[in-house]
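Attaching a single structure in structure tokens format; questions to follow.
For this view, one protein chain was removed and the others were kept in their places.
Each chain gets a letter, A and B, in the order it is written, and its residues are counted from 1.
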Amino acid sequence: MIEFSRVSKRYHGSLAVDALDLVVGEGQFTVLLGTSGSGKSTTLKMINRLVERDEGEIRFAGRDVRHFEPQDLRRRMGYAIQSVGLFPHWTVEKNIATVPQLLGWSYARTAARVHELMTMLQLDPGRFARRYPHQLSGGQQQRVGVARALAADPEILLMDEPFGALDPVTRAALQTEIGRIHRQTGRTVVMVTHDLDEALGLATHIVLMNQGRIEQQGTPLEILSGPASDFVRDFVGRSDIGIRLLALERVAQHTRTGEILPGEPLLSHNTLREALSAFVARRVDRLPVVDEQGCPAGTLHFSDLIDARHDAR
Amino acid sequence: MALLALALGMPRLGPLFSALYPELDRPIYQQDSFVDLLLAHIAMVLGSSVPAVALGVGAGIALTRPWGREFRPLVETAVAIGQTFPPVAVLAVAAPLIGFGVRPALIALLLYGLLPILQGTLAGLATVPAASREAAQGLGMSTRGILWRIELPLAAPVILAGIRTSVIINIGTAAIASTVGAKTLGSPIIVGLSGFNSAYVIQGALLVGLLAIVADQAFERAARRLGHWRGAGTAV
Partner (left out) sequence: MPPFSQRKHDRVLLALTLLMLASLYAWPLLTWAPNRLLTGHALPWSRLANGWHPLLWLPGMLLLPAWALRPRRLVWLATALAAAALLAGLCGLAGAVAAEEAARTPFGRTSFGAAFWSMALLCWLTAAHCLTRLFPRHSSRSIAHLLLWAPLGLLLASGRMDELSVLKEYANRQDVFDDALWRHVQILLATLLPAIATGWPLGLLAFRRPALRQALFAVLNIIQTIPSIALFGLLIAPLAWLAQTSPWLARAGVGGIGMAPAVIALALYALLPIVRSMVAGLEQVPAAVVEAAAGMGLSQRQILLRVELPLALPVVLAGIRITAVQTVGMASVAALIGAGGFGAIMFQGLAGSALDLVLLGVIPVVALAVVLDALFSFFESLLEIRP
């Protein structure tokens, strides 16, 4: 969907992005991960030409992005940022309708789309459609921001640390939301973050950047289980790699069916990390598991957590 | 309304003023009707403020575009120094240079009125959140679209505050403009002051003061309507 070849960008003489080669696959959830100053944001903004590259080539849908009018290009890509940037003088519905209006959609089509998106992002249209941004909480504002980015059904969604300014609870809720939207719609997403857990939880493809170069890329499992350099090892955290690996797998994958135990159960879509926490907190070595409907599904053994790590390799 | 009523009804107040100032033969200013003076006054303020708004807002926009940004510190310095000039001084210098009458008054009012409007425009555009601008650009709005649909509406309350200051100052300066031979509501004041006719002075001063307050209230109402998206209590 998007291909970078030998792309460089300089700011005041120093390289922000250095001869970058990168392929963003169709339908992938690609996360550009790195510390501040690693060039990840610059890389993202070169896709929709908010930043113009100095060297190399970036292709979108097979054509060099420079062959598009910047505005046409951007209208085909959704864009959400950390500071949200809602237009304070427009209502929620008008904000979401920004790009459909730019594209000249009919009123009815726009209204239907706004309604659909607000529902998808769990903003009750009856309550929120006519509010102004200053009347919303931070989390609600970012929901509107994401809805606005998705409004005209863009071919790709670009997000620059969209959840960076939110409190942990709201952030987790929105992460779940965006993961669900990605799975449901199969849309290509490119997201920038410095939060490793966010990347591990959402990405199908992680690109770990450092000083304008790609340090390592691959699936979350590949990054965690085979760090390619000391930098990667430090970044993913030497001491808690194991815990993070557990976070990549679900209880359902390791439940032993047939056994039924009494007591407070785990949910089958919990991660193994959450299961570990429950084992330690309750000082037991096996726990009952129920599925999403609440029916007993079996038990999880403490020893299976270690097997799970083993399987992962 | 009250303003118009006072302007129309001033001659009826003759008995009142003759009671207050029994020593005056003609207690009501009669060289021109108060309605004419009021209209002339308003015409002079509008005639200078409308071009001042166009120029001031235009210059403010130009100075915040990439190609004009370089000139901004210089213009800001010039505006700051310009504002230490009293409006009367501008008027007083313009008259001997351009000639007496309405023209120097209009030019002086325009020049002086520019400054608060330009300042308001610059300040207003500075209040536009960078994130809104980046988001608008990222969503594919054109530069012109961003200016007209995002920047100017967001800056409007502060720009309006600048225009308000400018218009209120101009209402006052227009009154003084009668010293350079323009007919305005200041004429009765000046005539009264030079002829020791306090009644004239009060009549003119009442109308000028009322005009300024009415204009100010109108701006207040407009500001509230413009700022509705900000919630209550954030008027500048």
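The rule is simple: contacts are C-beta pairs under 8 Å (C-beta built on N, C-alpha and C of every residue); 3 or more make two chains touch, one makes a residue touch a chain.
If you're wondering where the values come from, they're calculated on a predicted model, not measured in any experiment.
Q: Identify the visible chains that the left-out chain touches across the whole complex.
A: So, spelled out: the chain left out of view touches B.
Q: Of B:11, B:73 or B:195, which one is in contact with the hidden chain?
A: Once the missing chain is taken into account, the touching residue is B:73.
Q: Touch as defined at the start, partner being the missing chain; which of B:7, B:38 or B:168 qualifies?
A: Touches the omitted chain: B:168.
Q: For review purposes, identify every residue of chain B that touches the missing chain, sorted by number.
A: Given the touch definition above, chain B has residues 20, 66, 69-71, 73-74, 77-78, 81, 83-89, 92-93, 95-97, 100, 168, 171-173, 175-176, 179-180, 186, 189-190, 192-193, 198, 201-202, 204-206, 208-209, 212-213, 216 touching the missing chain.
Here, only the chains that are shown with their structure count from here on.
Q: If you average the CA atoms of chain A and of chain B, how many Å lie between those two points?
A: 53
Q: Residues of chain B touching chain A in their complex?
A: Going by the criterion above, the answer is residues 129-142, 145, 150, 153-154, 229-231.
Q: Write out the stretch or stretches of chain A touching chain B in their complex.
A: 48, 50, 70-75, 79, 81, 83-90, 98-99, 102, 132, 134-135, 145, 148-149, 158
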